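Of the protein chains in this complex, one is absent; all others appear in place.
By letter and in written order, the chains are A, B and C; residue numbering begins at 1 in each of them.
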Amino acid sequence: MALLEVESIDVFYGDFQAIYGISLSVDEGETLAVIGANGAGKSTLLKTIAGLSRPSAGDVRFDGTSIATLPPHKRVPLGIALTPEGRRMFPSMTIEENLLVGAHKSRPGPWNLESVYATFPLLSDRRSRLANNASGGEQQAAAIGRALMCNPRLLLLDEVSLGLAPVVVEQIYASLPTITAQGTTVLVVEQDVMHALRVADRVQCLLEGRTVLEGTPAELTRDQIATAYFGI
Amino acid sequence: MEWANAVVQGLLLGGLYALLAAGLSLMFGVMRLVNLAHGALAIVAAYLGYVLVQNTGLPPFATIIVVIPVMAALGWVLQSTLLNTALNKQALAPILVTFGLAVILQNLMLQLFTADYRSIQVGDLAGASIQITPEIAIGVFPLITFIVGVIVIAALQQYLARTKTGRAMRATSDDREAATLMGIDNKRIYALATAIALAIVGVAGIFIGIKTQFNAYSGDTYLIFAFEAVIIGGLGSLWGTLAGGMILGVATTVGAQLFPSSGTLLADLVFLAILAFLPTGLFPKVVNG
Amino acid sequence: MSLALSDNTAGHRAQVHRSTRASLVGLVVAVIVVVSLAYGPFAFLTKGNQQNLTTLFIYIILGTMWNLLAGYAGMVSIGQQAFIGIGAYGIVYASDILGLGLWIGLALALVISGIVAYLVSFLAFRLSGGYFAIGTWVIAEVIYLLTTQINTLGAGAGISFTAFRGYKPEIRIAVVYWIALAAVVVAVAVTYLLLRSRLGAGFTAVRDDATAAATLGVNVTRSRRIAWVVAAMGCGLAGTLLAMTTLNVQPGSVFKIQWTAFMIFIVIIGGVGTIEGPIIGAIVFYALERYIGDVGFWYLVILGIIAIAMVLFLPKGLWGLISGNGRLRLFPTGYRLTSPLPTPIANGTPDSREGESS
Partner (left out) sequence: MSESQLLSVRGLSKKFGRVVTAEDVTFDVREGEAFGIVGPNGAGKSTLLNLIGGVIDPDAGSIEFGGRDITRLKAANRAKVGIARSFQIPRPFVDMTVFENVYVGSSFAGGTRGQHGYDRAYAALETTGLLGLAETPAGQLRLLDRKRLELARALATGPRLILLDEIAGGLTEKEIPPLIDTIRGLLASGVTVVWIEHIVHALVSVVDRLMCLAEGRILALGDPHEVMRSPEVIEVYLGTTFDIDEGRAS
């Protein structure tokens, strides 16, 4: 059964329409990658699922119930956690405090400080460092860890690779199987197509707010993806 | 040494200013709201203490047991209704609304208590002092004020650093939107911050009521001192606020010797000088969110 | 230097109108009102009327100045009482103590207000938003406290204004009334002309979006400073009128923050960001003060509640209601492009707009 169903949503920022009738569904335990160039509406899609944006049309259902009008802080206890684009750490707090804030509305589950540090060993020695002084990779790992601290059923990852050195991106993606192994459903948004394809069970490509390509990584060809990506 | 005495008295006075400033700083830190009614609210608390002492015979310091919850409840209600609405309106709305609130409170108090000066009587304690050297005597009441100021600031600091809701408050201050993604209800956090701020102002109000004579308009001066302490100490730093309060306290007592008719002049000038030469305050916030 | 557009303009001369029928009617009505008010003391205005109107005129000036600051330049000051005090003390000092007489004294008081405002701006402009508001108040406190240190100005006790000594009371009241009438005309006219000038467009641009304004060449700090200095001089003018009406300047009275509270109430009630708003607001405020003022300080409590309600639920004020949200302008400051009319070819947009709504 689908854990998350997004049904033909339109999303506006003021009069700027960022999403035109996108639909998708993610099954419990599945990993879906949404790819597309910047400006394609990927981040807006995740924000709408997390509750930071409201769809003007269409519906968002979680576990069969409509959540389209719930504010973000009421979605967390249901088990929806977003690692936002740009990481959005709390800069005046330490890495560990950031993780603890993530547990503000914690649900029962496997994730706690210990298991997060075990999954992201690079955080372990940095726990008392101010988030503002942490490196990009440390911040990204902490941002994912912070989202895990509430033990989400659905983890939304926005542009994990952005601005990070390839080796760091590798490290972070290497921890994703540990997360999905706990049964967590993951929806990942990426510009870096290769990484997205490696971890995803299914891929959906957006261009300027619409879905232009969909399939399993095995079905899609390089040319199809390049065409869908640039629209030329 | 008259001057040394003035400095010691000033340092102690700084505790009271810091108490006043802590609430202002907390509200600004958490929701970027400058509460122009802060001084008037301190006087509301002072009158509350005065009425309690007059009518129930409660010992002056014991009024805090009533004043703190009343002020906290007032803060919660004020934030949940008026101030949250103002924060969602145009940019100038919060300033104008809190200014309007100050005018309302002041004139309400004026109507209820007239313009006569009142004070909360503590009897012998008011004059009691500990002789340190032949020239310097420390008043018992100023000392209590200072200790309470330090304790409240330390407690607030610990609350923000160690507790779950304290962390949620700092997270909201750093990045409100990201905080909501952690399941934090920012309206509730705002109401809580204002409740705490007013509880602290409540304590400050009682001490003002005991320390000096006050009337409905006395809050203006205290709002200015609180604001100056926050700016001198640097936004977002509570210990900086305490230091700022102590600098102002010394400037006030020394200034009272220099200009007997305008006691606060030197403090204001010190503030303006710091503003001119150190625009981020003495203890600039280490990080900027 | 290639001016890319010079070719395109060859065929057209844009016609821009800066007044409307309503504004012409408004101008005529304003002239009639001012002329009859000026004639009033000879015919239908008693001494009491003249004194009351003088107070109203002071309120209109104060409202107009605070509106220029907050409504057009986006700066909320709660320290404008500083300049009221400087104006009041300035005219006493120049006219009486320096013996320069009423008129030079008046002019000098305005100049001093402007100079002090200019100097103070370098401190005050380091703060913004709510902290700018309290910062201006601190500055006003300092000016107040410094004044009380000056023995020549009567220190804490205040000082009498003697320039009118020898005038019969009814003459003095009428003269002050005429000066106040002239002052209100000048204050509104200067504000109006300032807002109609290129700078006025700059003010509005800075208020709406300072960054965008800067990239279009508007000097943001300079335009804010001009608004600040003009508003200070206007408040100084109101201060000189206060000295003329009370004949006795006391620091605790001219420097009290209630003046700024009045300004804010006037502007909020009348409507922020228009010339008409503060005039309407001053009339309403004066009427409320006069007719519900006898319930003691309750009237300020009621005014505070009204002001908060208006900020939250009627931000355009009474004039916003009367004018249908700005459609009626008696003092237009904008630019109406009236011709040449757009050609159908250039005018593709309304079609696509219809397409969108369908």
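Everything below uses one rule, namely that contacts are C-beta pairs under 8 Å (C-beta built on N, C-alpha and C of every residue); 3 or more make two chains touch, one makes a residue touch a chain.
Model, not experiment: these values are computed from the prediction.
K.L.:
I'd like the shown chains that the missing chain touches, ordered by label.
P.N.:
Touch partners of the hidden chain, whole complex considered, are A, C.
K.L.:
Of the residues C:A70, C:I159 or C:A213, I need the one that contacts the missing chain.
P.N.:
Spelled out, the listed residue whose C-beta touches the missing chain is C:A213.
K.L.:
Would you write out the residues of chain C that touch the absent chain, in ascending order?
P.N.:
Touching the missing chain: residues 1-5, 7-9, 12-16, 198, 201-202, 204-205, 207-209, 211-219, 273, 334-337, 342-343, 346-350, 352-353, 355-356.
K.L.:
Tell me where the left-out chain touches chain A, residue by residue.
P.N.:
Counting only chain A, the missing chain is touched by 13-18, 20, 37-39, 135-136, 159, 162-163, 166, 169, 191-198, 208, 217-218, 220-222, 225-226, 229-232.
Just so we're on the same page, only the chains that are shown with their structure count from here on.
K.L.:
Can you give the whole-Å distance between the Cα centres of chain B and chain C?
P.N.:
34
K.L.:
Distance from the CA centroid of chain A to that of chain C, rounded to the nearest Å?
P.N.:
Result: the chain centres lie 53 Å from each other.
K.L.:
Please output the residues of chain C touching chain B within their complex, sorted ascending.
P.N.:
Within the complex, chain C contacts chain B at residues 70, 74, 76, 78, 123, 126-127, 129-131, 133-135, 137-139, 141-142, 145-146, 148-149, 155-156, 257, 261, 264, 268, 296-298, 300-301, 303-305, 307-308, 311-312, 315.
K.L.:
Would you mind writing out the residues of chain A in touch with chain B in their complex?
P.N.:
Going through chain A, the ones touching chain B are 50-52, 71-74, 76-77, 81-82, 84, 88-93, 97, 100-102, 104-105, 130, 132, 146-147, 150.
K.L.:
Enumerate the contact residues on chain B facing chain A in the complex.
P.N.:
Its residues touching chain A are 164, 167-168, 170-171, 173-175, 177-186, 236, 285-289.
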